[in-house]
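Some notes on the structure that comes next.
In this view, the complex is presented without one of its protein chains, the others remaining in place.
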Amino acid sequence: MTLDVEHIQKLADLARLEISAAEVRDVSAKLTAIVGLVDQLAAVATAGIAPMAHPLNQTQRLRADVVTEDNEHERYQSNAPLVERGLYLVPKVIE
Amino acid sequence: MDWETVVGLEIHAQLATASKIFSGASTRYGAPPNTQACLVDLGYPGVLPVLNARAVEMAIKFGLATHGEVALVSVFARKNYFYPDLPKGYQISQYDSPIVRGGYIDVVLDEHTIKRVRLTRAHLEEDTGKSLHEDFHGMSGIDLNRAGTPLLEIVSEPDMRSAAEAGAYMRAIHTLVRYLDISDGNMQEGSFRCDANVSVRRRGEDKLGTRTELKNLNSFRFVEKAIEVEARRQIEILEGGGRIAQETRLYDPDRDETRPMRSKEEANDYRYFPDPDLLPVVIDAAKIAALEAALPELPADKRRRFMQDYALSAYDADVLTSSRGLGDYYDELVESTKGTPKLAANWVMGELIGTLNREHLEIGATKISPAALGSLLDRIEDGTISGKIAKDVFEAMWTGEGEVDEIIEARGLEQISDTASLEALVVQVLAAHPEQVQQFRAGRAQVLGFLVGQVMKASQGKANPQEVNKILRAALQA
Partner (left out) sequence: MHEKTLAQLSAALRKRSVSSLELTRHFLDRIARFDAALNSFITVTAERALAQAAAADHRIAAGDATALTGIPLAHKDIFCTAQVKTSCGSRMLDNFISPYDATVVERLAAAGAVMLGKTNMDEFAMGSSNETSYYGVVHNPWNHECVPGGSSGGSAAAVAARLCSAATGTDTGGSVRQPAALSGITGLKPTYGRVSRYGMIAFASSLDQAGTLTRTAEDAALLLEAMAGLDARDSTSLDAAVPQYSQHVGTRWENVTIGVPDNFFDKGLDDGIATAIHAALGEYEKLGATLQRIRLDNVHLSVPAYYVVAPAEASSNLSRFDGVRFGYRADDALRGDLDSFYKRNRGAGFGAEVKRRILTGTYVLSAGYFDAYYLQAQKVRRLISDDFARAFADVDVIAGPTTPTPAFRIGQKTGDPIAMYLNDIYTIGANLAGLPALSIPCGFVDGLPVGLQLTGSHLSEPQLLKIAHHFQRDTDWHSRMPPGYA
């Protein structure tokens, strides 16, 4: 399976990654190689095998419904590139 | 041409937990922006989700109340997409393995019709934050206080056949989640939101038409109006030979029309997969049994019981079961009074609800307890006061003047029932109205009402009307 330039652009849109025209051929070639590697999986007989999402058979722990966090927005927002009146700013969101 | 509208709803009910579904931040509404968004809610590098036990219990309660199957193992999955109000770039939700599957709810359409709406599933997920579009130099501001608030997404089958049915279903779910105490259902605060899948087809057709999804319908009225205009739009297109595009649309209440949502234009590929930060949620049967045993009486059961045990009309039973608090109040009232259940129903639906509505109060904020109202009804029942006087006593009780008997005593409102006093009043009235006496005797029976009224007036409303009636008749026929 070849991941052509067009498919790469579609994936890059989905993943919100800017891939320059200079990069895209190289990305296409390398991803095609990676897909070639993982395509080995297709030949494996796996009928009746349950998919394994976690390495150990654990189950989810639950936490008590208690408020434990304080208002620390100033500290947390010190890493933010642009904040105004306590809000994170981004280009206009259109619904 | 005869068209049928087909509707299925996806309702998001915010669960009434104190903390968020995966973090210890508060869910309180209305805090300043981002003051209730902790590291987990902000999607900071390295932090991890841990599941809130109460949110799980609430989902189980809903499943039990809707006769659904509570999954012994359910799985959280990631729904991947980019949006500024979604800090991690994915929403933690449930996909293949929701916590509740199937079930149904019986919806009262009118006094005589109950419709069973089937549920597809109900699953737990986290809410997103909010984008504020007021002007920030042409940018949007992001508030993540709401991010991570627990939601129960309740998905119905496409079982509704009109906007009105959809509205009734939404009300029934709203009533139910409040009965179960799992959501405050506050629609102004966005705690109860609805998306509608709408399609139309020619009546008699089996196949479903192409549907559109209407987003963010945040009041009962908008749900009905939006579905109506959307169905009309689709019918017009189909009658004109056109085709319906499967798309997400937004209802604009100002223009009363729907329009496509721009942010949803591109086909999304959510790439769901099990969230590796969370493990399978295993619920044991004993836990389910305990929650089932603690379930309150549900609206449909209460309605049936009120009609059977109290001989109430379907209408009265509907009104009195419209909230758990009202139904409980009524039950306690009937329990505490010697008055009939019908008398109790009339008083709750009349004076009590009227006064609460006038003062914009919920039943929980009533100023007259069921026991107090019960003793007022007792005084009507035993003839101490008339129903009319009782309304004044009710008002006095509401404003805190005291207990029923104190007020009757203090205001001298006790009904006059002794024959001697009433006879004296009758004699006085007959003497003052010889003309009407004449007319009655000439065969105009309806004059009696006027004369009763005059006696009541003379007694300042305290005379027992039944007794007055009896004595008057006797005096006139003498």
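Order of writing sets the chain letters: A and B. Residues in each chain are counted from 1.
One rule holds for everything that comes next: contacts are C-beta pairs under 8 Å (C-beta built on N, C-alpha and C of every residue); 3 or more make two chains touch, one makes a residue touch a chain.
Nothing here was measured: the structure is a model prediction, and the numbers come from that model.
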| item | value |
| --- | --- |
| Missing chain: touched chains present in the view | A, B |
| Residue in contact with the excluded chain [from B:Leu9, B:Ala25, B:Ile142 or B:Leu250] | B:Ile142 |
| Which of B:Ile11, B:Ala25, B:Ala122 or B:Leu279 contacts the chain that the document leaves out | B:Leu279 |
| Contact set of subunit A toward the excluded chain (per top definition) | 3, 8, 11-20, 23, 27, 30-31, 33-42, 44, 46, 49-56, 58, 60-61, 63, 72, 75-82, 88, 90-94 |
| Footprint left on subunit B by the chain that the document does not show | 39, 42-51, 78, 80, 82, 84, 87-90, 139, 142, 269, 271, 273, 276-279 |
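Note that only the chains that are shown with their structure count from here on.
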| item | value |
| --- | --- |
| Residues of subunit A touching subunit B in the complex | 14, 16, 53-54, 58-69, 71-73, 76-77, 84-95 |
| Sites on subunit B touched by subunit A in the complex | 17-19, 23-26, 31-39, 42, 44, 50-56, 75, 82-85, 131-133, 136, 138-144, 250, 261-263, 269, 271, 274, 276, 278-282 |
